[in-house]
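Presented below is the structure to which this report refers.
Here the complex is missing a single protein chain, while all its other protein chains stay put.
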Amino acid sequence: MSVLLETDRLAVSLSGVPVVHDASLSVREGEIVGIAGESGSGKSITAMSLLNLLPPGASVTGSARFGDVDLMGLDKRGWQRVRGAGISMVFQDPTAALHPMLSIGRQLTEHMRTHLGMDRRAARNRAVELLDQVRIPAPEKALRAYPHQFSGGMRQRAAIAIALACQPRLLIADEPTTALDVTVQAGILALLDRLRAETGLSVLFITHDLGVLSALAARSYVFYAGRVLESGPTNEVLLRPRHPYTAALLDARPHSGGPLNPIPGSPVVPGAAPPGCPFEPRCGFTQPECSTVVPILDSVGDDRHVACPVWGGR
Amino acid sequence: MTEIRGGRVGRWLRKGVRRQPVTVIAAVVLLVWLVVAIAAPLIAPYDPLAQSPQSYDPPSGEHWFGTDELGRDILSRVVHGARLSIPLALAIVSLALLVGGVLGLLAGYLGRVVDEILMRLTDLVFAFPQIILAMAVTAAFGPSTFNAVLALVIVSWPVYARVIRSTVLVIREEDYLHAARLLGVGPVSALRKDVLPNSVGPAGVLATLELGNAVLLLAALSFLGLGPRPPAAEWGSMIALGAHDLSKWWVSVFPGLAILTVVLAFNVLGDSLRDRIDPRYAGGQR
Amino acid sequence: MSVLEIEDVTVEHRSAGRTVRAVDGVSIAVRPGEIVGLVGESGCGKSSLARVAVGLSAPRSGAVRFGGRPVTPLGWRRRHPDEVGLQMVFQNTAGSLNPRRTVGDQLADGVRNGRQVRELLAQVGMPESAAEKYPHEFSGGQRQRLAIARTLAPEPAVIVADEPVTALDASSQAQVVNLLVGLVRARDMGMLFISHDLALVRQIADRTAVMYLGRIVETAPTERLWSDPRHPYTRALVDAVPVISEHATLPAVLAGEVPDPANIPSGCRFRSRCPHAMPTCDQEPPVLTDDDRTVACWLAEQKGGVSNVDTR
Amino acid sequence: MSGSLTRFLVKRLAITIGLLLGVTVVTFGIVHLVPGDPVSANLSDQALNDPAAVRAFREKWGLDQPVYVQYLRYLGNLVQGDMGISQQTGRPVVSDLLSYVPATLEIALPAMVLALLIGTAVGLLAAVRHGRATDQVVRVGALLGLSTPPFWLSLVALYVFFYLLGVAPSGGRLSAQFSPPPTVTGMYTVDAVLAGDWAVAWDAFQHLILPVFVLTCIAVATLVRFVRSAMLEVLRQDYIRAAYAKGLPTGVVVRRHLLRAGLVPVITVSGLVFAALLSGTVLVENIFGWPGVGQYAYRAATALDLPSILGVSLFVGLVYTIVNLVVDLLYGLIDPRIRLS
Partner (left out) sequence: GGSGGGGDGSTLTVHTSFVIKTLDPGKVYEATGLTAVHAMYDTLLTFTGSDVSKPVPNLAESFTASPDATTYTFTLRGNAKFADGSPVTADDVVFSLSRVKNLKASPAVMVADLSAVKRDDRTVVVTSAKPDPNVPIILAMPALGVVNAKVAKQNGATDGADAAAADTGQKYLDVTSAGSGPYVLKTFDAAAQVVLEANPNYWGRKPAFTRVVIRNADVQNQKLTMAKATGAELALDITGKLLDGLPSTLRTSGVRDTVYFMYLNFDPAVSPVTSNPAFRDALRASIDYQGLADLFGKGAGPAAGLVPPAFPGALPDSDAPKQDLAKATELLKGIANPSAKFIYPAITYRGVDLGTVATKVQGDAAKAGIKLELTPQPLATFLDQMRGGKSEMGFSPQSLNYPVADSMVNNMAPGQGTALRAGWTVQRADPSTVEAGKKVNAALDPAARATGMQEWQRAMNKYSPYIALATNSGMVVATPSLTGAEYTPAGWQVDIAAIGRG
């Protein structure tokens, strides 16, 4: 499989406050890659930077390539071509991400017409096809419906259909199931997996639920305080974590018997990160240099990378 | 000690000037007007009521803003006008806020019939254009400062009532209120401790924004001859005197500029205050 | 003897001219020292039930008893002192504390019998200095702990916790849940713990009730419910929880959409999505009761009682 | 839909009637609180000395009856479309209104339309250029507009454009050499066009410019401010970001997504702005010698002419409710989530 998306030391600052540091990610063709991390760890900001959707006042450094396109060198038109047709995105809250006053059909077809130059009828036919693909019953009728007439799960599936309309090669899904129930979540996960299998779609899937990662993603990145602390094949990362943070995160999950094991302390606030390892204040395995040197993400073989010289090296 | 503080204030000011130059200018303008209002007798070169035979003198070194029909110095009258407009605007807004606030609080908190009646009442006031209702009230009771204030309070309380009511309706469903009630806090102390403090913020912002409006409405009433009685130096009535004869432009232009600057300062500050309290509206960054 | 009894409670909401029956004939009992979990998908009526359970709103019909005494819905009066022992923890950490009052001031609202705010703070592991601060100076997890401290003030006998940790991070979640469970166990309180996180409920609840569209479809001791779900919906819920494992598979998908709560299908409510739906399901399912579990399902009936249903 | 629409309209009608009743009660109340006796205000010195004349006057206006009887009598007449005779013009209030209202509409409607167009465009521009120089300029400009006393602006406009530059007429609706066109709508420009009298239409149009300019200034400032913040609010929504993420060009996002969602609150405020505009006419009409309801209201109020005040209040109340109704109907039209109920 060839690499579809590759970022190198991507860093994002929002109004001068660094929020994402040195994020190096890669997504291959037909692969589902997961990003996990606590709230505020910079997952969404990273995703936004890949589509140039950051709020004004943001600055991005580093490099990002999508296929043979250099994302960092794109102009306005270039972005318009990439967005939707190359990379598309599904947002966390399907209710907020659909325009409440435009019919599903309209939201589904408008960019097909600009990107693919389809006429009204062709776009409509494809829209019906797409709705069918995401398992929305009675697609013809659904085209005329407005978002508020859909259930949460249907809305998210419609949002996915919209994202898929122009046959993008990469879908960034930013916590698409966090706002949904487990049963509904299951449907979305199955849908994404099916799309990957059937169309060779690549997915960058952001979540804070490690269970979801395990079920869906082939490879995963663990974010903390705007940094990738660990990456590798999902099973490796979740079953044999090599960073204390990943381990602590896994430990904090409900499990049978005994009390839960919270991570002590509280997450790092952007702009007030400690000088050394961002996890150092909460980590149980520190050494003196942890508080002074920011560990770099090191390869530990087998497509595994860990940013912890203390634990990761073992 | 003072040095440190001076430095801090200086830094704060410099930061303010850089970030929000318009707001700082507005604050300075308002400050100047406040000083003018307080120190009017010291600033005004003449007695604002003193008549002289030099009627309708155009602006000159002697009378910077010229004189009016009765030979009164317009600069002095404009300066003294600040003593009327600014405190009266404050009075109107605070009274309206008080009346509207209490009624809105009750409507929102008690709900049902009380709410329905009060809201229909606000509808009723809204159904009259502000100035027409105010005009009818002052015309009916006779023009005077008190009646003008009364009329403007009558026409402006519903805005506050509505805003407060809607914030109370939100607060009424807030978990902290429920939590307090579950702990056995009585309705009155809940109203006092939980509802009231949380509804003053939006009302305060509104009040600041309305201060400018109050100055304008008061001036409009005076312009129509329904404001403070002569010979009071009220800006609106000064404009009215000039309106008889536009060729004496200075008679109406300077009081108009006074209104404009005061109201603008109030509005800019209100706007910035709203930005501060409701950061969603903040300029600069999203 | 149960300290909190919810008996055949029905809750309706009226808005925009339509009536939604959010809770339809639900009975739950909480015994002292017992944690009862309540799970169900979003919109099934969990919060509506919780509000009625503590008296924040009035049920359409049915009764709620706290310590054998009927709970009076909160009106204009001050709450009856006997009911103050029935407390609630809310989901929204930002909204459950008044942003304009100091924490100490708010904790003092409930303080009785000379107990001190200091003690309360200590119980939830917060420093004394927290009393002078305002809620926004705390993180979500800390706020939730403060909110819990507040509910502890009147020494409650039962706490209804409506998704108290849903809005929190995994690690804060763990902290708060540990705290809550610890307090409940230590003081022999009862707790109705509402959540949509099945794994979490499994971790802490003694008994679990599963709710679907305003009805309880199944109740059972937690472990039995998990290992041996009797209602197809419970089964679906359990199967939908993703688990981490070497050979993790995608969670099982439940077909269909959640029906509109204002327009509930007749008969068994789950029938439109049930993989085992059959003709009899268009009639109200029977409620089958074993000694410690109940199921409302025709399938269970057919298979001859509660004990040996296999929905797989 | 049609059933619920009917129910909606019936309910609105009931509310409107209630409101208008309230308006009459309030107006009646205010005027009757006045210390003055309309008899002495309306009869000449000599007539006042004649008890018969006084009695006749009291009987004619029903002043010999208790207030509530007067009120009921007024209501009875009102139902039959009779608002009484204006004490100041001596003509039926209804016919007064019929001649004054079109004059006001002739300046208020164009001002409203202009303000909506300009306000939306400028507000939108400011929102899209949020935080940049354009935005700051618009923001300050809007505040400046809000802070300018309308009567003063009228005077300044008159001084500059008429007195100094001589490019605008001084006031009134038509130059002296022209006769008003035959009445169809009562708006001179429209009527003149209908009658094909272009000279009159052009002249009437010239007379519109300054008053419409001032009224537009009043309304535009409020609208710009509001549109800007409404659009900013929408710009923050996920669905706008989602629209960009689809690769839609900025123009399409603004026109199709932003404008549509942003217009809903703008419609609401438009109703209020229109009401403010009617308020504004009082002052503006006075200065431009525009024979509209504003001037009529001013004269009625200062003369304590009860039937006229009542007439104007009812008219304005009616406009208020109609505008609100239109706003609500538009809401339903634009926003599919809003069901009429």
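The chains carry the letters A, B, C and D, assigned in the order they are written, with residues numbered from 1 in each.
Basically, a contact is a pair of C-beta atoms (placed from the backbone, for glycine too) under 8 Å apart; a residue touches a chain by one contact, two chains touch by 3 or more.
The shown structure was predicted, so the numbers you read here are calculated from the model rather than taken from an experiment.
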Neighbouring shown chains of the undisplayed chain, as defined at the top: B, D
Option from B:Ala243, B:Ala258 or B:Leu273 whose C-beta touches the chain left out: B:Ala243
Residue among D:Thr216, D:Ser270 or D:Asn286 touching the omitted chain: D:Asn286
Option from D:Arg7, D:His32, D:Arg73 or D:Arg91 whose C-beta touches the chain left out: D:Arg91
Listed residues B:Ala27, B:Leu49, B:Ala91 or B:Leu257, member touching the removed chain: B:Leu49
Missing-chain contacts mapped onto subunit B: 49-51, 53, 55-56, 69-70, 139, 142-144, 225-226, 229-231, 237, 240-241, 243-247
Subunit D residues touching the omitted chain (full complex): 34-38, 40-42, 44-49, 53, 56, 88-91, 96, 99-100, 103, 158, 162-163, 166, 169-180, 203, 206-207, 286-289, 291, 295-296, 299, 301-305
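Here is the rule we use: only the chains that are shown with their structure count from here on.
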Chain pair showing more contacts of the two, B-C and B-D: B-D
Computed distance of Cα centres, subunit D from subunit B, in Å: 24
Length of the line joining the C-alpha centres of subunit C and subunit D, rounded to whole Å: 55
Subunit A: positions in contact with at least two other chains: 56
Multi-chain contact residues (two or more partners), subunit D: 130-131
Subunit A-facing residues of subunit D, complex: 130-131, 237-239, 241-250, 252, 256-257, 260-261, 264, 334-337
Subunit D residues touching subunit B - in the complex, by the definition given at the top: 18-19, 22-23, 26-27, 30-31, 33-35, 130-131, 135-136, 139-140, 143-144, 146-152, 155-156, 158-159, 163, 229, 232-233, 235-236, 275-276, 278-280, 282-283, 286-287, 294, 297-298, 301-302, 304, 309, 312-313, 316-317, 320-321
Residues of subunit B touching subunit D in the complex: 22, 120, 123-124, 126-132, 135-137, 139-142, 212, 216, 219-220, 223-226, 236, 239, 242-243, 246-247, 249, 252-253, 256, 259-260, 263-264, 266-268, 271, 280-281, 283-286
